[in-house]
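Below: the structure, in structure tokens.
Heads up, one of the protein chains got dropped from this complex, but the rest are sitting where they should.
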Amino acid sequence: MIKVAINGYGTIGKRVADAAAAQKDMEIIGVSKTRPTAEALVAVKKGYPVYIADISKKAAFEKAGIPVAGSIEEMVQKADVIVDGTPGGVGESNKALYEKYGKKAIWQGGEDHDLAGFSFNAHANYKDAIGRQFVRVVSCNTTGLCRVIKALDDKIGVAKVKAVMVRRGADPHVVKKGPIDAVVLDPPTIPSHHGPDVNTVLPHIDIVTMAMIVPTTQMHMHAIQMELKRESSRDEVLGVMKAHSRIGLVQATTGIKSTAELKEYVMDLGRPRSDLWENGVFEASVAVIGKDLYFFQAIHQEADVVIENVDAIRAMAGDVKDPEVSIKMTNESLGFVAI
Amino acid sequence: MIKVAINGYGTIGKRVADAAAAQKDMEIIGVSKTRPTAEALVAVKKGYPVYIADISKKAAFEKAGIPVAGSIEEMVQKADVIVDGTPGGVGESNKALYEKYGKKAIWQGGEDHDLAGFSFNAHANYKDAIGRQFVRVVSCNTTGLCRVIKALDDKIGVAKVKAVMVRRGADPHVVKKGPIDAVVLDPPTIPSHHGPDVNTVLPHIDIVTMAMIVPTTQMHMHAIQMELKRESSRDEVLGVMKAHSRIGLVQATTGIKSTAELKEYVMDLGRPRSDLWENGVFEASVAVIGKDLYFFQAIHQEADVVIENVDAIRAMAGDVKDPEVSIKMTNESLGFVAI
Amino acid sequence: MIKVAINGYGTIGKRVADAAAAQKDMEIIGVSKTRPTAEALVAVKKGYPVYIADISKKAAFEKAGIPVAGSIEEMVQKADVIVDGTPGGVGESNKALYEKYGKKAIWQGGEDHDLAGFSFNAHANYKDAIGRQFVRVVSCNTTGLCRVIKALDDKIGVAKVKAVMVRRGADPHVVKKGPIDAVVLDPPTIPSHHGPDVNTVLPHIDIVTMAMIVPTTQMHMHAIQMELKRESSRDEVLGVMKAHSRIGLVQATTGIKSTAELKEYVMDLGRPRSDLWENGVFEASVAVIGKDLYFFQAIHQEADVVIENVDAIRAMAGDVKDPEVSIKMTNESLGFVAI
Partner (left out) sequence: MIKVAINGYGTIGKRVADAAAAQKDMEIIGVSKTRPTAEALVAVKKGYPVYIADISKKAAFEKAGIPVAGSIEEMVQKADVIVDGTPGGVGESNKALYEKYGKKAIWQGGEDHDLAGFSFNAHANYKDAIGRQFVRVVSCNTTGLCRVIKALDDKIGVAKVKAVMVRRGADPHVVKKGPIDAVVLDPPTIPSHHGPDVNTVLPHIDIVTMAMIVPTTQMHMHAIQMELKRESSRDEVLGVMKAHSRIGLVQATTGIKSTAELKEYVMDLGRPRSDLWENGVFEASVAVIGKDLYFFQAIHQEADVVIENVDAIRAMAGDVKDPEVSIKMTNESLGFVAI
């Protein structure tokens, strides 16, 4: 059993905890919180030992009904792999602690590539992560791009990618962030950081990205244009997508044509937290004109990296060498049936 | 086993189907759809027989992977109780069909009180529903008001209620309705229909309501002011609320102070569809000044009536005479642990 | 003086009325309304004679303080040019009336190209509109695309255009339309109608467009990618844009990086109705990589076609033959100083 600790039990951390706990080769030995919030209560109800950053707050936690198992440093010592789910930029400061005890750690896409020295996507470079001490799972948008680019590049060849990312303004439970009624260029310059970030995983891909933020909480939407290396067809592209274990095709017959309707469908399917772990490619949108491919895909910012973290844990632990075996274990443990 | 049919498998219908299916004394014998949408696919995955309004569309359903069990008329004949979840105003036209076969039927709050001649809330008038052919479960807002008013009136006495309902603009998956950036008076006159609607359940309550719509999809918020019949205290009021099996107190220590954070918490607890079946009274807001009581409560428009429908089915079927027994059966079947 | 009538005094109609009234060679002889709303009151305050669709409603208008000048048919007879600002699809039914009296008429982009047989953009084809009876001013998005594509094609050469349109969900005063919290593919297929619509004005341009709707009321945002016919530079492209009388460059020093901040700036400049008549190209976004050009532009859906309507009126009336003369007259009459 791989002993997994979640340092930062928030939006991503709590999902990775549940997904890792569902693996037959992993167990959650602890999760960390800085304040005794609703999420900390949830950790208790789920049976995860709660460790805290500032042990002087122990009384406050316990008064709120949250037993404290110890300090974060104690949690780190008990773990084989730590998944760092702290906010972007904070994770960096935890590196020394992981090094002190010689522990393996995974950071999220909010940290720089150089912090871990390796950026991960299960379908792209699982084997290169085997046995590594430090890994960074790329962000939700980069994960979504890597999956589909890698698959199409392998099977057809990708000459150039131009992607426009229409990003959600804040996660559903975040009430202080906006915008309320605006489209915000983020950044107002071109390219956005997403293209270079794809290159940390797929260095040879020619990609230019543009990004903006809109007033929604439910999923990012990517408008993707690719120049393929040869003429292809809609059917061939759909075939590549269907064959991918983490690309879901939103079928035209469902009538779904928005992020909100897609979220409702995933909710109705009974997925935990209504999570869409796979890329949600809108089947009706896939168009091929000569060598040019166009399509829309929805990326659930809270979910798609969760299963990548699970595979990263397994690769770093080193017992499973075959990416397809790990991916299958992860998907099946979640009862992940394609949309 | 009470044979339950869901006529209109939409936002409310699909939730009532799952809740009724979870009861040991009920089974779902069919659900109906008018079009082969994503929701119809979900019904198939859940194993509910799908009946359709226009049997000439059978081929279209089956092409979309949805086996058709028959017409709605056939479904009605097989049922003991039909839960009519069709859109407001449509349900009325189904009455003749239910009468033709002498079936019991439940309408939702979008229909007029006179259609059923009886408006239902489990804690208020379960016994009066026993054996009835037709019942109307009042709307989400009215249900939320009735629960808390009835409980306080029984224990302390309510002289006057003034409530401001800040309503969500549309359900999460509805993408055509707004507003996007406005507060809309709905209606622009005072009182809104909610006060009189409370009186269909609790005729003697003096209540004036004001209502508006805001650009959110997540829960209604009620700002409630009550004049009690005698001086009371915050502790007494909290005690009444805590003792109620369908009022949840959102504790101050959770840090939750918005509909979105409350929804996240319910999601994290693993509730199906992240549903808040109970009134979400914000503990920190409960204030008593002399005889005046003030508080905020969140009402999940998709969820609170679901469990009332289950109790209404049981009352109409007639085997369970005690409201507390039915309420307990319903709550426990859903693993409903108070927030 | 060209006698102008506005058939449909709504979002576009009321703006065209004010803009035409500001021209020294035009006068507004009447505007039409179907109901005695706030906009009708505004027409009265501005001194525009109000004509009504259904003369039997005359009493209702007059009771609301709106004198009625006559029927729409009477208005049409008095006009030289009718600007039809009725909702998309309705304008078509008015054609017979305009033909009956041999009047010139302008439709908006919501109508099909075939209705008028000619689609207009001042910089692209003013001369072809001279003396025409029927003209269609293309939609706000198409207008914004035509301006910038035509200018770059004339000066540098445009090989291919790929544009993603992130559209506002509803105009600011429209409270029933959404979405509230979703990105809606509209259409979910590729290409959207915008590319073919550009071709009604610029037939030889190779363009593929993708479109979605987001929950904002303030301006559309275009993410544009163009393959130029030769290598160019950022400076050359900026030079072409600066030289265009209806393209505004949102300078990086202003700190403006969203539609909302741009709207505020235009408001602060004192523009009537805070209208942005020109394309709002974000200077910081303009990037040239080899032959590939990338940039963002904001398009104010209520405003950019207004000045095109004014030029169309002038072209159709026939006295001003030179497009640059008309464009200058229009711009200067509005005190239109580039952002």
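Here are some notes:
The chains carry the letters A, B and C, assigned in the order they are written, with residues numbered from 1 in each.
Here, a contact is a pair of C-beta atoms (placed from the backbone, for glycine too) under 8 Å apart; a residue touches a chain by one contact, two chains touch by 3 or more.
Keep in mind that what you see is a predicted model, and the values were worked out from it rather than measured.
Among the chains on display, the ones the left-out chain touches in the entire complex are A, B, C. Between the chain not shown and the residues C:Met241, C:Ala260, C:Ile299 or C:Leu334, the one that touches is C:Ala260. Contact with the omitted chain, checked across B:Ile52, B:Met219 or B:Val237, is made by B:Met219.
When the whole complex is considered, the residue among A:Leu115, A:Val174, A:Leu238 or A:Ala287 that touches the unshown chain is A:Val174. Within the whole complex, the absent chain has one touching residue among C:Glu111, C:Asp153, C:Asp181 or C:Asp197, and that is C:Asp181. Against the chain not displayed here, subunit C makes contact via residues 14, 35-39, 41-42, 45, 63-65, 172-175, 180-181, 217-218, 253-256, 258, 260-261, 263-265, 267-270, 272-274.
Interface residues of subunit A with the unshown chain, by the touch rule above, are 169-170, 172, 174-182, 184, 215-217. In the full complex, the hidden chain is touched by subunit B at residues 162, 164, 166, 179, 181-191, 208, 210, 212, 214-219, 221, 223, 225, 252, 257-261, 282, 284-287, 289, 292, 294-296, 298.
Keep in mind that, in the parts below, only the chains that are shown with their structure count from here on.
Between subunit A and subunit C, the least number of touch steps comes to 1. When chain centres are defined as mean Cα coordinates, C lies farthest from subunit B. Separating the CA-averaged centres of subunit A and subunit C is a span of 42 Å. Chain centres here are Cα averages; for subunit B and subunit C they lie 46 Å apart. The mean-CA centres of subunit A and subunit B are about 35 angstrom from one another, to the nearest whole unit.
Taken residue by residue, subunit B touches two or more other chains at 172, 174-175, 180-181, 217, whereas all remaining positions touch fewer.
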